[in-house]
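Quick one: the structure is below, questions incoming.
One protein chain is absent from this view; the other protein chains keep their places.
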Amino acid sequence: MDASIEVHGLSRTFHTTVRRPGFTGAVRSLVNPERVAKHAVTDITFDVAPGELLALLGPNGAGKSTTIKMLTGILTPTSGHARVAGVVPYEERERNARNIGAVFGQRTQLWWDLPVRESFAILRDIYEVPKAEHAARLKEFDDLLDLSSFWDTRVRHLSLGQRVRSDLAAALLHDPPVVFLDEPTIGMDVVVKEQVREFLRHQVTERGRTVLLTTHDMTEVERLAERVVLVNHGRLVLDGTLDEIRRKFGSTWQVRATLADAHTEVAPLPGIALLQRTGPQVVFGPDGPDAPTVHQALKAVIEHHEVTDIALDEADLEDVMRAAYVHVEEV
Amino acid sequence: MQSLRIMWRITLLNFRAQLEYRTEFLLMVAIGAIWQVSVIVFATVLLARFTGMGGWDSSEVLLIPATRMLAHALFVLFLGRVHGAGRQIQEGRIDTYLLRPMPVHRQLQLAFFPTNAIGDLTVAVGLMIGALSRSELDWTPGRIGYLIAAVIGGLFLEAALFTALASASLRFPAADYWSYWLEELLGTFGSYPLNVLPRAVGGFLTYGLPLAFVAYFPVAVLTGHGHDTGAPYWLAAASPLLGVLAYLGARWLWRWSLRHYSGING
Partner (left out) sequence: MAVLHAWRAARVTPLGELHTPPRMTAVLLRLTVQIVLVASLWHGLYADTGTTAGLDRDQAVTYAVLAVLASRMRELDQYAGRDTVLQHMHFGTIVYWYLRPLPPQRYHALRALGEKLYGFAWALAGYTVCLTAGVVEPPKSAATAGVFVLSLLLGQLVLYYVLLVLDQMCFWTVRNNAAMLILIFAQNLLSGVYAPLWFFPGWFVTLSAFLPFQATLNVPLSLYIGRIPLSDAGLQLAVQAAWVVALHLFTRFLWRRAALRVMSQGG
């Protein structure tokens, strides 16, 4: 089956005028403006299969939103090409619009002055969704997102969580096969976040929608995404599974042990380094590219030393990403 | 002293911020001027067409828009940010102001520099000079003093009206809607001898929406029409004082509303 989203060599450059400091600088800028090219996205290539949820990750300003804007047809790429559900988004914006749903973080597309349900009705007519279908889908969304408790409230009076849930529903009411979510759960509480994740999972597994998600919430990535694409400075850094990322950047486990004999010599083990020692307390960490996994290391430590207590710290995804971002900065 | 210095420095910064966008800056100055010129055109057009308006000589009538506009321009310059405070309230900026160690009202006033006041003031001064040169009144020190008091009183009265509306906006952000109408009413009906209007309407503009006190009453007293305004002479004569009192009252209302401020959108 063809990919739902195909991105090939996509690049986007913005041109801005730099202002020179001081008065003479201001005058010079007026006469001879200095134009600078900013490469927001450079040569990005990836695919998303139908029914797949892909997390697009990267630090702030990495080019995630720019990529999403090109895929939704709002922005034309400088070079490269993209296809979303078989349509080139920036060439056939309106045709693409029928195939996609999008939520941009805290920006709402709902009508501020009207009850939420009115916004749904307007969108139903704009997307030409048959009434019965609309009602059925609204029922489904209500069961998952608990919309009916507030859908007669005007948008201006909704809480953030209620509004984002409404926005999610609004973006999916026309049954788009492809969904773009740019930081959808930003600023929401744990309960609502969980509700939204459950909803997204349902939409992917039960409805077979393709979802491209950007987020800074690693719990979300862990719960939802099997595959991630990591970008930084506009370039694709890694395209792989969470396990691959972990393997590449996340081998930062530590084994803390208390030795039975405080004075015993600690012999080196292959791939395991002694990081610290204070009396009987020792800390081991991975050493070199062929370091064992945390579980192998645990086993090795117990086999080679007599310990009275042992504990392990495995880096969570957040640490892994931090390592990945920093690693990319250094490269 | 310290707070004065801070206010001065913030004002300078605001002014420089406005200068950053030069076209916008010049346009804003132009706006103030065009707006006021139009009022002048309007007033003079009508003065030329309808002589002897309300039994007043046209040189006397001219003093009304001159006084009103000067008071208005000074209001915009010194206290004008209360007009449009509703916008700041709706954007939730009051919450930020409440966190800072400076009176909220002062922070509201220091939000930006009123560039259009430059245009307003230039035209208003021009009109006042024109009105005074045409005036056949004997400008004794007493009259001049009263005129200055009237301008200051008008400034405070306008500030009082907008401060009251801003206080209401703290509770009902939609009250901002009324401030645009208020400005329009002050602009259009503040420039005539109000005795051309039916008694009931004149009464409304005196006791309901007190715009008669801004310029009409003081000028009537100055030009000797003080007894034909439909209001008691002492009341008309006390206009400048009433303006100051109204402003003090409005500030009290503002403080009270701020104590009962419960934020916007929960």
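Lettered A and B in written order, each chain numbered from 1.
FYI, contacts are C-beta pairs under 8 Å (C-beta built on N, C-alpha and C of every residue); 3 or more make two chains touch, one makes a residue touch a chain.
This is a predicted model, so every value here is computed, not measured.
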- Task: Using the touch definition up top, pick the residue from B:L27, B:L132 or B:L253 that touches the left-out chain.
- Result: B:L27
- Decide which residue listed in B:I6, B:L19, B:V41 or B:M102 touches the omitted chain of the complex. B:V41
- If the hidden chain were put back, which of A:T17, A:T76 or A:T205 would touch it? A:T76
- Task: List the residues of subunit A that touch the chain left out of this view.
- Result: 14, 65-66, 69, 72-76, 90, 93-95, 97-98, 100, 102, 104, 107-109, 111-115, 118, 121-123, 125-128, 154, 156
- Hidden partner chain, residues of subunit B it touches: 21, 23-24, 27-28, 30-31, 34-35, 38, 41-42, 45-46, 49-50, 52-54, 172, 174, 177-178, 181, 185, 188-189, 192, 196-198, 201, 205
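The working rule: only the chains that are shown with their structure count from here on.
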- Query: Measuring from the mean C-alpha position of subunit A to the mean C-alpha position of subunit B, what distance in angstrom results?
  - Reply: 53
